[in-house]
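Structure first, then comments.
Removed from the display is one protein chain of the complex; every other protein chain stays in position.
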Amino acid sequence: MSTVVLLLATGLGLGALYFLIASGLSLIFGLMDVLNFAHGAFLTVGGYAAWWASVHLPFAAGGGWGFLGAVAFGTAAGTAAAFLVELLAIRPLYGRHREQILVTVGLSLAVPALVQGIWGADPLTFPRPDIARGTVGVLGAAVPRDRLLLVAVAAAVLGGLLLFVRRTRYGLIVRAGVEDRAMVTALGIDVRKAFTLVFAIGGAAASLAGALGGLYFGVVTPTQGVSLLIFAFIVVVIGGTASITGCALASVAVAMIQQFANYYTVAGLGDIAVVAVLAAVLLTRQGGLTTRTAERVA
Amino acid sequence: MPTAPTPAGAAADAAPAPALALEDLSWSVGGAVIVDGVTLAVRGNEFVAVIGPNGAGKTSLFNLVSGLTRPTRGRVLLGGADVTRERPYRRTRRGLGRTFQTSSVFADLSVEENVGLAAQARSGESHRFWRRASSAAGPETAEVLELVRLSHRRGAEAGGLSHGDKRKLELALLLAREPELILLDEPMAGVSAGEVGELTGVIRTVQRERRCTVLMVEHHMEVLLELADRLAVMHHGALLAFADPETAMADPQVQAAYLGESL
Amino acid sequence: MDTPQSTAAAPAGGAAPAVGGAEEAAPRTPAGAPADGPPGAEGTRRRRIPRWAVPAAAVVLLALLPFSTLPVPGVFEGPLNSPATLQLLATCLVFAGLATSYDLLYGRLGLLSFGHALYFASGAYFAALLMELLRLPLAAAAPLAVAGGTLLALLLGAVSLRVSGIALAMVTLAFAQAGSILVVRDPGRATGGEEGLSLEADLVPDALVGVFNTANLYWLAAAYAVLAAGAVWWLDSTPTGRVWRGIRANERRVAVLGLNPYPYKLAAFTVAGGLASLGGVAYLVVSGGVTPVVTTAEFTLTLLVMVALGGAGTRWGPVLGAVLYTYLDHRLLDVAASDGFERLPAAVQAPLSQPLFILGMLFVAMVYFFPGGLAALPARIGAAVARRRRRGPPPD
Partner (left out) sequence: MTEKPGAAAAAAEGGALPGEPLLRVRGLHVWIEGSHILQGVDLAVPASGVTALLGRNGVGKTTAVKAVLGLVPRTGEVLLEGRDITARPTHEITASGVGYVPEDRGVFNGLTVAENLRLAERPRGRPRYGLVHELFPELRKRAGQAAGTLSGGQQQMLAIGRALLNENRLLVVDEPTKGLAPRVVAEVADAVARAAAGVPVLLVEQNLALVRRVADEAVVLDAGRVVHTGPAAELLEDAERTRELLGVSRAHNAEEGEGR
């Protein structure tokens, strides 16, 4: 019983990470048709910036509230990176989806390489604040606090995104833009502002995932982003781009399958089980992402 | 069960199965009925013009017949065989061909290669990876290009053709497959007045010399009256009339629907 | 020519309309085109060189290269036939063949596959495992490995190609990731995990072992590159290749012509996978081993960069892109290890020490300034010159 609870908690924690990455990917893809390979780079930036802040910045050091400062710094750095990437790299290629994908591919190779050039390829130990230390007893299981922290943050981000999309004018523009970008501009709205905003929001969520991922894994490495990104892609395919809630559910489902299969079978089989689920979903469901995007790219 | 009802009542009972029969064919999307219970039978080598106001469901009807969309109700029969569940390429192999409202040619391929691709699709040489494509095209490519009067543009990239030439190339793609039943979706759309006459001539030649059955969506009245044996008038997805042009055009309902006199 | 109507000027194959055709195609998207009518035919008669001449010359040059002692200062460390240079060239050629096989999918069919690394890695790992576990000689392990890789491509392609577009990209990426995870997890201590596997020298013919035989490795790699490029070029000129290009241009239209696109796509996927696994075997022999690096998504992305750098869907683009990329990747590492590099300030040193950073940024710049890649450069320059010339007399 306690094993199941522990697995559930760990799965939820991982699902929270996936959600933070996939929600941005899904928003960006839904609105702009850009398959953003650079999303992993934002994650790397977020993780390393948070680590750097905890080492070098006085307000971000220490085991207590300083950690929040480090996470905030990491998120700010990742958001700024995403903002600049959209403005300088994506926007000039407006309407040329294949070139946009190629640019993000180039960035996804270059940014981790740069990070590796500066801080080396070895994993760096990530600071662990007091609030994320130790365990909490839940139904007889000792659940690590950092898992609960992740879930709480992801839930807050989910709520914030839902509020943004449903209640704000830009959320309205984003929802309309996902349906028909040209018509949004024909209503006199500069849809590119929404692009930049969505890219920045996606970058913020991804870099938050990078900072908190350091907590989850205990370390940051230059290539952490890429492997998480692939599972986030799978989440986007399974969850579709239509709703943020769907993305959250798919994140949790993928993480749970991975955790339980990895625990009860051979380690590594969980990852492969997720791929099998993806294949099954793609082959049985003709709709959502599958049909909508068939004509758009390539 | 190939005894499809023939609304015109003209087809003899003993005649072979109609080239195309539609039975209560319907298609709806998200609650909106786009094609609404269309039943008709087209005889072999007949020329049927499908008319109706924009948005009446003409192109959707063609999509159902060619298999690009699946009907929500009803059946499609080609030469008496039920093809309702068959995919587009299977229907093409049964002798069905169509053109599209917006020109749909292979833009990166040359004119000759476009036709060659269609010709090899018919001759079944497409899987022959051991020979050169240029020797697989055969003389019919040149013949077809001659027929649609495109021989002089043989080597040009199809994407760079003029609008009228693209339409001709589309016809050539169709003919290279040697179809028995062809669906032409507004072949004159966007074609200059001078080219309309030329295209009309090409289409007439095709129907007479190649003994094709033709269904054509078109808005040029003169062209229709010159070519069509019967008019099928559509309105709101339903078949309003299916009769010879004089009778159909005299129908007050048709006048109201098509010419907008209902205001 | 069995078509009496086709004139003698008609090119032998469909791929190169520019050789004999008097009609130049009008520019594709003339946003800034002259206002009236399509630009007139610029039917400049090109030199009449047979189509096979350039490839044949390239093959002869490739074959003779190890006999040359020509020093190329600045480009290579030693003379052309020094082992180090030949080893680098061999690696370049393996990737040239591999990139060409990837371009069959990406450039010629327009299929966005992100899992090509899997089939390359399959060839290399299958061969290495067959040699390690069953003690099969290379001559037996190689065909088996290629067969295995091809079969894997057939099976996974059959599943993946049920979807298209971005979904295809995702599912191929995911399959490749599953393969990568499998290799790194090292099931049964067979794949060597992060360390990878090294070539069992005693199972390899002596001619392919040792520094003195680097020329043989070079020839092996050259043979693979010629085979892969030749196969793709040949297929491109056949009826099947024409269907492929039709699928890239308009898949639905192909279906309406009465051809089911699926088997044609699967055929291309399988051929590309087979050529990639053959490349994997060649890579194993040339580099004396294999590591999980070649299983990763980054590796497929690297292939994409090579192809796009050179020019997707063109004859020489993938080859040029792969050679240039691989060469720079190696040479930039050498530069970073050189003496003068130490004296650079740290802020400059860190990024420059990472070839992937430089190549990634170079690629981004290329997407902006040279869309269409290296292969499109002559045409772009030609178009620019023509535009300048046309500016003289006004168009009628």
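Think of it as A, B and C in the order they're written, each chain with its own count starting at 1.
The rule we apply is simple: contacts are C-beta pairs under 8 Å (C-beta built on N, C-alpha and C of every residue); 3 or more make two chains touch, one makes a residue touch a chain.
All values reported here derive from a predicted model rather than from experimental measurement.
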- Task: Can you work out which residue in B:Arg73, B:Arg87, B:Arg149 or B:His219 touches the chain that's missing from view?
- Result: B:His219
- So which of A:Pro58, A:Gly140 or A:Gly188 would be touching the chain we can't see? A:Gly188
- Item | Chain not shown, touching residues in subunit A | 169, 172-173, 175-176, 178-180, 182-191
- Task: Please give every residue of subunit B in contact with the chain that is not shown.
- Result: 30-32, 53-56, 101, 103, 107, 157, 159-163, 166, 186, 188-193, 195, 219-222, 225, 236, 245-246, 249-250, 254-263
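The criterion applied here is as follows: only the chains that are shown with their structure count from here on.
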- Item | Innermost chain, taking as reference the mean of every protein Cα atom displayed | C
- Message: Between subunit B and subunit C, what distance separates the C-alpha centroids? Give it in angstrom.
- Response: 42
- Any idea how many Å lie between the Cα centroids of subunit A and subunit B? 49
- Centre-to-centre distance between subunit C and subunit A (centres being mean Cα positions), rounded to whole Å: 32
- Could you list the positions in subunit C whose residues touch two or more of the other chains? none
- Message: Touching at least two other chains at once: which residues of subunit A meet that condition?
- Response: none
- In their shared complex, subunit A is touched by residues of subunit C numbered 110-112, 159, 162-167, 169-171, 173-175, 177-178, 181-182, 185, 187, 296-298, 301-302, 304-305, 308, 349-357, 359-361, 363-364, 367-368, 371
- Message: Under the stated contact criterion, what part of subunit A meets subunit C in this complex?
- Response: 29, 35, 37, 89, 92-93, 99, 102-103, 105-114, 116-118, 226-227, 230, 233-234, 236-237, 266-268, 271-272, 274-275, 278-279, 282-283, 289-290, 293-298
- Note: in the complex, subunit B contacts subunit C through residues 66, 68, 87-89, 92-93, 97-98, 100, 104-110, 112-113, 116-118, 120-122, 125-139, 141-142, 151, 153, 155-157, 159-160, 162, 173, 177
